[in-house]
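Have a look at the structure that comes next, please.
This part shows chain A:
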Amino acid sequence: MHEIIQITWGAIVSFILAFTVGITYMGLNRKITARIQNRIGPPWYQNFIDVIKLGSKQTSIHHGVMQHMGPAFIMVTSVMSLLIIPILNQNRFFPNLNFHGDLVFLLYIMVFGPLGMALGAGQTGNPNSAIGVTRGLSQMAGFEIPWVMALVALMIQYKTTSIVDLMNIQVETGKWLMFSSPFAFLAALLAMLGMFRYAPFDIVGAPQELASGPMSENGGKYLFVMMSAGSVFAFAKLTLYVDLFMGGANNLIILVVKTFSLYLFPMLYGIVSPRYRTEQSVRYFWGWPSLFGLLAILHAMFF
Partner candidate 1 sequence: MKKILVLSLLAVFGVYLAEVLFKIDFGHQFFLNGVKDFYLTASPDKLKVANVVTSIVVNFRGFDTLGEVTVLFLATTAMSSILYKGRHKLGERAVLFSSSRIVMTGSKLLFPAIILLGVYVFVHGHLTPGGGFQGGVIIATGFLLMLLSYQDYQVSHVVLSVVESLAGITFASIGLIGLLNGGTFLHNFLHTGVLNNLLSGGVIPIIYIAVGFKVGAELTGLIYTALNEKD
Partner candidate 2 sequence: MEFKLFDLSIVEYAFFVTSVLIILIGLYAALVKKTLIKIVIGLSILDAGINLLLISIGYLKAGTAPIFSPALVKNMPLTLENIKKLSEGMVDPVPQALVLTAIVIGFGVTAVALSLVIRLYRHHHTLNIDEIKNLKW
Partner candidate 3 sequence: MIYILFSILLGGAILTFLANKISGLLRDTFFLLTMLGATLIFYTQLHIGGLVNFSIGSFNLEWGVNSFSWYFSLIVLGLGTLAAFYALSYMKGKENLGFFYFSFLISILSMLGIVMSHDLISFFIFWEMMTWSSYFMVIYSGKNVQKNGINYILFSAFGAYAMLTAIALVYANIHSLSIVEMISNYGQFSPALQTWIPILFLMAFSVKAAMMPLHVWAPGAYSDSPMAYTSVFSGALSKMGIYGMILIFVTMISHLPDDTWFREVFAWLGAITAIMGTLWAIAQDDARKLLAYSSVAQLGYIITGVAIGTDLAMLSALFLAALHALFKGTLFMAVGAVERQTGTVKFSEVTGLIRKMPWTFIASLLAIIALAGIPPLGGFVGKWMLYESLINSNHYILVIAIFFASTSAFLYCYKFLFGFFLGQEEKEWAHVKEAPALMVVPMLLMAGFLVILGTFPGILLKPADTAMQTLGFAPTEGHLWSMSVLFNAWGDQVLLRPLVYAIAGIFLFFLIILTVKGWKNTRYVTTKDISSSGEVPLEHENLTFSVNFYQPFLRAVGPVMKHRMITWYREFGAGMETIFDFTRRIYTGNGQTYAIYVMVFLVIILLLQNTIFG
Partner candidate 4 sequence: MVGSPVLFIAIPLLAAFLIPLLGFVWKESVRILPGLVLLYLLYLSLTLMEQVVHTGTIVEVIAGWAPPWGINLVFSPLTGLLTTLMILMGFIIWIYSYRFKNIDFQEAVKYFILLLMLITGSVGIVLTGDIFNQFVFIEITSISAYALTAFYKGRDSAEASFKYLMIGSLSSMFLLLAIALIYSQLGTLNMADIAAKAHLMKPEFKILALIFFITGLGIEAEIFPLNGWAPDAYAQAPGPIGAAFSGIVVKAGVYAMIRVMFTLFDVAGTHQFLIVIGIITLIIAEMSAVRQEHLKRMLAYSSIGQMGLVIVAFGIGTEEGVFAALFLMLNHAIIKSLLFLSGSYLVYHSTGKYISEVDGIARNLPITSFLFALGSIAIVGMPPFAGFWSKWSMLTAAAHSNLILIIGLVLSVSLIELVYYFRVLNRIYFFPKKKEVVVKKPTINALLAMGLLGLLILIIGFYPDSVTGYLHAASQSLLDKGKYIHDVLSTGQLLLP
């Protein structure tokens, strides 16, 4: 019983943390993008305003039960990955649900949400949603390959499928995995571009074309939950990258620094890139990133 309370408590705290950081990052993203494009841009807290606005809006229509359940599905993915990924070294923050052998589980739980959202989007009957979903799923099939390659490379190099083990190794050797397994890091980094769906991989939402794709029929509470989930998920992913490749973090400040610097990469890459078509982006991920992944595996096998 005590355990359950502790997990619940941990979950709530982690969620709030992730939510806050995630939303902030998004706001910063908008600001930085604007500055680079020589605009003033919204304030960094603009996204908080948006979320609160959405949350307080009254929703009056829905298109069916799947649309209703879709956001909940997404939340499952976000929160579950947040709960599984250790936030600080040695699980010093709340260990939550972290367990040994979590990497494969993580890989799968991360696709739970997109599929749920896709179902929700499907039921709205909006063709743009469906088109967006097919693009999203296709793109997912693209970036998962280098991502898995990177993970497998790590797994076989260190003979573990546990994130905590990998973090401990980095702490013990004092060497970040991004240096000891550079190819895996490269592959994972490029896969991350796809995960964040910023340009050039933003064809899923493609605002000018698809009216934000899967989300297009959602507003009010649905969009509120989706946005929250997105921000939490973004933070979770960044934390995972930090845990895996950048030695984790000993306290929250370091974590924020590391995650933000990592976050800059997809953000800046996106700002200077045009948009890829779906098949282009899929092929992109099966090109160089996958080659890096392969090199990573070879590296892991022979060194």
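If you want to know what made the cut, all candidates are chains of the complex that A comes from, given by their letters.
Going forward, contacts are C-beta pairs under 8 Å (C-beta built on N, C-alpha and C of every residue); 3 or more make two chains touch, one makes a residue touch a chain; residues count from 1.
Every value quoted in this text rests on a predicted model; they were computed, and no experiment measured them.
Colleague: Need the partner of chain A in this complex, chosen from 1, 2, 3 or 4. Which is it?
Modeller: Every other option belongs but stays apart; chain A touches 3.
Colleague: For the complex, give me every residue of chain A touching candidate 3.
Modeller: 7, 58-66, 68-69, 71-73, 75-76, 79-80, 83, 97, 99-102, 104-105, 107-109, 111-112, 114-115, 118-119, 122-128, 130-131, 133-135, 137-138, 140-142, 144-145, 148-149, 152-153, 155-156, 159-162, 211, 216-217, 220-222, 225, 277-279, 282-283, 286, 293, 297, 300-301
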